[in-house]
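For this depiction, one protein chain was excluded, whereas all remaining protein chains were kept in their positions.
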Amino acid sequence: MTRNRPAQDQHERLRALRHQVWQANLDLQRHNLVTFTWGNVSGIDRESGLVVIKPSGVDYDELSAENMVVLDLDGHVIEGDLNPSSDTPTHLELYRVYPEIGGVVHTHSKHATSWAQAGKPIPALGTTHADYFYGDIPCTRALSDEEIKHDYELNTGVVIAETIGDNDPLAIPGIIVKEHGPFSWGKNADKAVYNAVVMEVVADMALQTLQINPQIDHLNPALLDKHYLRKHGANAYYGQSSSNNE
Amino acid sequence: MTRNRPAQDQHERLRALRHQVWQANLDLQRHNLVTFTWGNVSGIDRESGLVVIKPSGVDYDELSAENMVVLDLDGHVIEGDLNPSSDTPTHLELYRVYPEIGGVVHTHSKHATSWAQAGKPIPALGTTHADYFYGDIPCTRALSDEEIKHDYELNTGVVIAETIGDNDPLAIPGIIVKEHGPFSWGKNADKAVYNAVVMEVVADMALQTLQINPQIDHLNPALLDKHYLRKHGANAYYGQSSSNNE
Amino acid sequence: MTRNRPAQDQHERLRALRHQVWQANLDLQRHNLVTFTWGNVSGIDRESGLVVIKPSGVDYDELSAENMVVLDLDGHVIEGDLNPSSDTPTHLELYRVYPEIGGVVHTHSKHATSWAQAGKPIPALGTTHADYFYGDIPCTRALSDEEIKHDYELNTGVVIAETIGDNDPLAIPGIIVKEHGPFSWGKNADKAVYNAVVMEVVADMALQTLQINPQIDHLNPALLDKHYLRKHGANAYYGQSSSNNE
Partner (left out) sequence: MTRNRPAQDQHERLRALRHQVWQANLDLQRHNLVTFTWGNVSGIDRESGLVVIKPSGVDYDELSAENMVVLDLDGHVIEGDLNPSSDTPTHLELYRVYPEIGGVVHTHSKHATSWAQAGKPIPALGTTHADYFYGDIPCTRALSDEEIKHDYELNTGVVIAETIGDNDPLAIPGIIVKEHGPFSWGKNADKAVYNAVVMEVVADMALQTLQINPQIDHLNPALLDKHYLRKHGANAYYGQSSSNNE
């Protein structure tokens, strides 16, 4: 019995993760972030290094905890009969580079994608943004023709990591990939979806803000500090516990 | 028995107020004014000076009349196990300064928040606005770094009151706080929610109006008078009683 | 028996009209044209000259065929305990001036109201517009201070009629009142609601069109003729009968 415990534990954790990732994928639809199948969520079990991700091109109605695909960090399918999301190499690269990330989301949500197509970072213009993103949401450079032609999805992850550099990925838990669309992440799949919703809202409001007042610049850095830090870190006081919004 | 009557009366009033404030918080969601938990409504029982407000960071689905938080005007929690909304000091300041206010609402509704981020008052451009707001909806100045660093939420209320000055808070029952978002109020929690909806609608239409015609200025003051006064005050004739929209 | 027939006929017609006007008011909500109670529909029984209209300030949920208000063309309430819509004098003026009109609608729908606030006619830019409106949807002049101060709602109708002049009101079955919002009409209450929906859609698209191409002008008059006339008049061939869209 004792010998089997670790295997059983991993089995239980993966079972729970499959369920969480399945529900997180459905949450994309509940929050109106996806058209058809254009979005995917993954989550990782750091102990085993196994990633659970949505299968490619399957309708949200047909998703289940059971048809999620399980891969290792090198991209080998460990469990599942369906092809994983075509964006899997991007997800895996983010998990490899940032051990603090537990969930990744990609969508083509309309407002954030419009900023990506415009090739501009989403500026931090108010406290809604500051509550979850500790500064502008960056826009990557365009991929080179070579990066597009070979290992495109992997290179998308590489360029994201290049843009983040040494910054804390959880302080600004999302990015827009130029000419493409938003990626977000978090401590787990649920937080990554939450951040995808926030990106869409602030992208919507940022455009309206600039239409009302084209001269507007970034919000006061003191206000950025205040709002971000009242929700995150040791001195957070929003919600029912200090870790509520981490 | 007689001795207990006042205590029983207060108990009944608070019970009714908890129910009203709970439902008013749900109304924010029904009117599409909130994403996640980003909004809060409070109401006050003026006789006892007790305020009922939404708990902080709790999903709307999990709210109930019972888990609303009751505080006195100094911010001491009188009833409730959960932390009150982090914006509570702003609500309390408004109740202290304006005895005519019975309910307060704060949201990050998208259109009104965009005007707040743009740092511009929402101009009175038509009768929809004039029906409920007797002039432009003002935008506060930005808080100073000091005001942000210490007692931020209280200072938000202070700056709102500074902006309203000696004007009647019920004549223009809402404001946008620069770089932040809208606050509204009314004779009770329901009216405050009603005014939050109106602010969002007129904020949406004001931007569209300026996009159609950037030269447009304020509506005719005679029309502002007509529409506001046919719904408010002694000579109101809209609805089924003269006090219908007060 | 024979003597009572005409009274019975009128009773039946009014009963049917109450039902139609009640449902037409609910249709405003189904088509997302109204916030709260900000819209009203009326219909007229031309034989008796009686008008059925929504009561003022009553929630859509509480409307019924029974609580609709019945008035004569001079504004005397014939049946009903509630106050009629405060916009009733506008409706009555339109019925008095244009015998071909059988239903009238007023809303504050967001896109059409934005054009009204901007003080610009909604230009005929495509076939969607041409299918139902045979030219630009005009914008009235602003009412004078005198017209606002005395008999405001009546004068709103007078200024609408002044704008239409000798043109056929059914060829362009709607108008926007400057600084206020849209009115529409039709052969009956249902058609008037239909035209209110069309106005909102074409108002939305007209702004987007001008944002994409500020140089755009009106659509080809030959195309306006083609689309309008394939749906209206003796040579109509859209739908299942030539009178389908009249």
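Worth pointing out:
We just call them A, B and C in the order they show up, numbering each chain from 1.
Keep in mind that, in the parts below, contacts are C-beta pairs under 8 Å (C-beta built on N, C-alpha and C of every residue); 3 or more make two chains touch, one makes a residue touch a chain.
Remember, it's a predicted structure, so these values are computed and weren't measured experimentally.
Among the chains on display, the ones the left-out chain touches in the entire complex are A, C.
Within the whole complex, the absent chain has one touching residue among C:Q8, C:S144 or C:N213, and that is C:N213.
Taking the complete complex into account, A:N83 is the one of A:S64, A:N83 or A:N167 that touches the chain left out. Which of A:V97, A:L207 or A:A222 touches the hidden chain is settled by the complete complex: it is A:L207. Only one of A:Q10, A:Q29 or A:S56 touches the chain withheld from this view, namely A:S56. Contact residues of chain A toward the unshown chain are 35-36, 38, 55-58, 82-83, 86, 108, 110-111, 113-120, 142-143, 145, 148-149, 152, 179-181, 207, 210-211. Residues of chain C in touch with the missing chain: 125-128, 194, 197-198, 201, 204-206, 208-213, 216, 219-220, 222-223, 225-226, 230, 237-240, 244-245.
Keep in mind that, in the parts below, only the chains that are shown with their structure count from here on.
If each chain is drawn as a node and touching chains are joined, the picture is a simple open line.
The mean-CA centres of chain B and chain C are about 34 angstrom from one another, to the nearest whole unit. With centres set at the average Cα position, the gap from chain A to chain C is 48 Å. In chain C, no residue reaches two or more other chains under the touch definition.
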